[in-house]
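All protein chains but one are shown in place.
The chains carry the letters A and B, assigned in the order they are written, with residues numbered from 1 in each.
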């Protein structure tokens, strides 16, 4: 017992070490796992002839019984370039988002609230079960067994492979708000450039099932599926066939096919939803210790998708990868601390900037960055390869902007600070900074800086060394750029 | 000797265990090999705006001296979506399909007959040789040495990497029938979306060399290449240059370039084709034991493409992954039992349904499924993301249909049973079933089913547990759907 605690503690330390170590040394780690992870997978071809970027709001809003789904325009130039679709779910208290799956990987961030999340992986056992029911679950009507469920709370990032059915229930007291990215350009998507959502239940409107639906000239608002379009997956099958497959009465199948739900995919649960679930407190302890990154256990047969970690809290201050007590922090989740991201070729970054602080000007070497502002506001500038400014403006809570691969970007928090989640289209997204302790200028010989910019040796020294901070910069005394220009 | 037999037996058991275990637990195994296989490779971009699917027959027929090649229409919407091309070879007795290679991986299934198959990998040694000839093979005209050849028989699946030249000879008493899929969307294809076939010998008609040929407005039937179009690879070179390269007389080169064959790529061999080849009986024994999956021997230097297993018999009842004595069986070949599929990103499934039995309604999480009916007939329904039925009809021997990623499908055998081979565009294609012992509903809490479909707890229980079978279902007493509707 003592030795296993010790082992657990050791693993915790190791994980923590890896997570914290990950950020600063992250970019040097690309080859650390060498043979395991050399792959850099291809994305679908895109058009990125971008002249202007904009801070985007959701364009379409689809209401369900107990919540709202808001979509960003998938045909927007920025999102087309990044080849992703983004939507936001607002789930009311006791709202259930019905089980559904997509043709792409999905990654989402819990902006606000608490909930329960269930993913059903085919072939995995029903590991959550009432101990009394083991032999007679069919007779005992009130008991149940099902696959693992997970608690959700603010700051969680959840990753899902293509095709895996999942559901979410709001068991908290506030609205549960999620912002989700589906990676249409991902190698797991073998269909075309449109995101498609297949609902197992509910009464989905056509707009909820894929953007091609609503954008093929059929965007008639949010009416139900009574007109014959839309509907859950069961609706397309012959009722007698399904009745035979399920070995139930065809009447029951008919009700599956057209549930008596007014509309939508977020259902109001009358009483509290009962699922088997360990308490959050206990589970939280386990989170760190049991779900160790896969490179620790790649050799064992016990590692299957069934027990794979899908969630990582990216908002805990103690998880910060870069921290400057006077300017803010940055936290990263990538394949090193959430190994399923290696399959999904995605990662994410959470940034918290204190009022007027700066994030170092930088570029993405190998990823697009899709930035969603979770709180506050600030100012961003984005520059293209020809030195042209393609975005220079304010961005505030609830807005989204894409920073394409290679483009340089700088962020500055407004008076109330700036918080964001960035989804990145690479499982080890790398950035290179223009200023600060880890800047590209530090790596250049002084003579190269002198000659490239025609400055004096002294000036080259100042460019290299005057900003000693890393990534997150305290506002300087020299200017109040964010305020002045705004 | 005894210990090596024991080892061999042990390996056999292990392989068998893996193969059998593979199906049920297959979907949970995605991460078992962890670091080795995390890749999920990208396919070319496709259009999958599918409103209707159809059961397809071959569209074009090209006759050779000793056989016929039949092509499905590569421009068909379904095949474009899956980004594959399919053709069928019917090789008469003593017919030789001349050596050729393609710009894509290829996987084929032996529907009927027996044959010999040779693949030439560049750089591999000529390991089949007559022992008497070692020192003087040039002087001894009747002796030979060449690369490994393999016996083919009904039920074999053979996988080939892009660019590898191969040939087939029918040494059986019946016609040898193969159905082949070339994976145009595969990452090994660096050319465009057209399949191209490069013939080393024979006198190929233009239609045989790539579908772009016949579809660029030049589909004039099956005339020979005398008109100047078409021809084998040697034809394009200067005869004197080749004569110098081969160090032979230019006259001989001219005959290579335009062989005295009436037409085509399947040549009638006058006497029996002589190749060095171990007997099938002996070879069959070896098959199981010597060609162990690569994860057993990934560490050794001895593993090269030269000795790699390319063939797996998927029709042996003893290889079944799912078996229900009252309903049928399903057998899978994927990277776990045929490791070269890991490179090719392909797999296959053989299904045998007894009369009126059902295959569980299911969807593909991460692959397209290209279904070819090898025997019997049946009924299929396929449903898109919006709950629309895109196929509902009969399918019979010799027909082909594509089930796109994510789309839900159910199969039911007709009165004479239904057998099919499904090629899948992923080396670990995963399916999720809607009904039965491994269904997605089993993984959901009762309360989620109750609320998603607005059914009672009792009804939710019935949906979860009434069908206890796995994958292959016995026909129910409730309906005779297949018969009634047909």
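The working rule: a contact is a pair of C-beta atoms (placed from the backbone, for glycine too) under 8 Å apart; a residue touches a chain by one contact, two chains touch by 3 or more.
Worth saying up front: this structure is predicted, and the values here are computed from it rather than measured.
**Q** With the full complex in mind, choose from A:57, A:130 or A:385 the residue touching the hidden chain.
**A** If we include the chain that is not displayed, A:385 is the one touching it.
**Q** Consider the whole complex, including the chain that is not shown, and state which of B:155, B:206, B:361 or B:445 touches that chain.
**A** B:206
**Q** Which of A:65, A:154, A:397 or A:459 touches the chain that is not shown?
**A** A:459
**Q** Touching the left-out chain: which of B:231, B:328, B:361 or B:443?
**A** Per the contact definition at the top, the residue touching the missing chain is B:231.
**Q** Quickly run down the residues of subunit A that touch the omitted chain.
**A** Looking at subunit A, the ones touching the missing chain are residues 24-32, 34-36, 38-43, 45-49, 81-82, 185, 187, 358, 360-361, 363-368, 381, 383-390, 392, 404-406, 408, 410, 412, 425-426, 430-436, 438, 440, 442-449, 451-455, 457-459, 461-463, 465-467, 473, 475-476, 478-479, 481, 484-485.
**Q** Can you list where subunit B touches the absent chain?
**A** So the residues of subunit B touching the missing chain come out as 33, 35-37, 39, 41-45, 96, 98-99, 101-103, 118, 120-124, 126, 137-138, 141-142, 144, 146-147, 149, 161-165, 167, 169, 187-193, 196-202, 206, 209-210, 212-213, 225, 229-238, 240-250, 252, 255-256, 259-261, 267, 269, 273-276, 294-295, 298-299, 301, 303-306, 308, 342-343.
Throughout what follows, only the chains that are shown with their structure count from here on.
**Q** Rounded to the nearest 5 degrees, what is the angle of the rotation that puts subunit A onto subunit B, matching CA atoms?
**A** To map subunit A onto subunit B, rotate by about 120 degrees.
**Q** Express in whole angstrom the distance between the two chain centres, defined as the mean CA positions of subunit A and subunit B.
**A** 37
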